[in-house]
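One protein chain omitted, others in place.
The block that comes next holds subunit A.
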């Protein structure tokens, strides 16, 4: 049994070097007066012993699932779990208030927040819908001064918010903004000048307004702690000399992604300063206009060869393909290559890709055609993720990639886990082939541009192809469908897509049955986004049993009416049901343009703009 504590008579006999410290509970424990914090305990029952050291123990629990279980054991475990949680993930910023989050978790070091739904990226929602970072930064500034890292996706961040961030958290280290907006270069300037411990500043696909402030010069002088600086989305010129000095005094810099205002000559100078880089975004990858004709070109090949740790390459924002051979030396070690801004042909791709044996992630434009994809399939046997984007995203354009390249990939890249493929035509046979060849698929997003396009060889709907995907890919959690699809496709999804968490649907289905199949059949469904499909109120009602288990449902340009949405709102009081109209539309018609609904602990939000009605 647990050790007995000493009695008082023991203490009387003890020589001076005894470890002795009396608690007011007449028990003795050894304490050196430092920060152990567990100096007292009153009884020796196992569960109370455990409680004393619970903080130490729970530090070793990292998965959200385990933390969830721990918080449900009993009330004291709930308290200690909340104290020891260092990373807080909030998938919908409106599902919980900043006050509630900071009341429960007071020692958070890292905050992940997601705001707008993804379909907002496609201009399906007017701007200023919400997802403001401001109330969050203010609440955390008061309650969690140890916050070091903030990761935001699809949120609105103002210059003031950036200033608050830098001023309120002394040890702030990492800021990652993905698909965010609302701030500009002046906000960045304040932020970087005040964050003296900054290690990571990643601006990814965010909109940064040009306030004509030279923010790069605002990094403090002296050695910087920077490990990652990503600003390839910033659409304004930067002070290159200041950047060069910054890179020179950042010995820990591993990730650097430049914007298109950095020329290839400038890139060279930076690479020479930082051969230790692991991730590089090349900027424009073309010379600046001022480069004279007779100027000596720097030795780009040697510069790339010197970067022996480079594994991830992107950029090429305004590529002149003649310069591509410069990257030959590092192809063999690349695990990630992003050519999604490089309009290059198959011929230009082949010499590069034929050396990329270790490639796991590849993003590319369809300018490489089926032939280019065949070259990828021939070499990149380790490929896990492929994204093929369209150069020309219109409905009726010629499609340079088709089922031919798609099938080639499925045959060559058997370890594929994630695919996003834009094309103008596809066949069921190719999709079925991929379902068989690539059983590890977790993410399958096929975008046949052009509405209601059938299998272009057989003229059949694409039902069987997507059916095969859900049937054969047993690990599938994310699915995006396209092409001509009848209710049958959704029947397959409902029947076999038991692990599907995210589903994107556009211009598909014949009737309410399609949506019913999915809502009744997919128990893991968390995020459902639908546009321009013939689903009405009856279909919406079929999901009543499941909506509290989902993060959100988005339906735009479907057949919903106000009454139908009211019914849902009444039946499910904890669901926030937002009806969104386009900014200039009057609230006359009964037809609902956009429905966005999500579960929330807080009830309707108080920052909704005029074009949003919360039922």
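Methods note: a residue touches a chain if its C-beta (ideal position, glycine included) is under 8 Å from a C-beta of that chain, and two chains touch if they have at least 3 such contacts; residues count from 1.
Throughout what follows, contacts and distances are computed from a predicted model.
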Query = According to its UniProt record, what is the protein name of the omitted chain, chosen from "Phosphatidylinositol N-acetylglucosaminyltransferase subunit P", "N(6)-L-threonylcarbamoyladenine synthase", "Sorting nexin" or "SKP1-like protein 1A"?
reply = "SKP1-like protein 1A"
Remark   = Sole touch to the unshown chain from A:95, A:484 or A:500: residue A:95
Ask   = Which listed residue (A:306, A:442 or A:572) would be found touching the missing chain in the intact complex?
value = A:572
Remark   = Among A:59, A:381 or A:610, contact with the omitted chain is made only by A:59
Query = Which residues does subunit A use to touch the chain missing from this display?
reply = 1-6, 10, 14-20, 28-32, 34, 36, 38, 41, 46-47, 49-50, 52-53, 56-61, 63-75, 77-78, 88-91, 95-96, 100-101, 104, 495-496, 498, 520-521, 523, 544-546, 548-549, 551, 571-574, 599-601
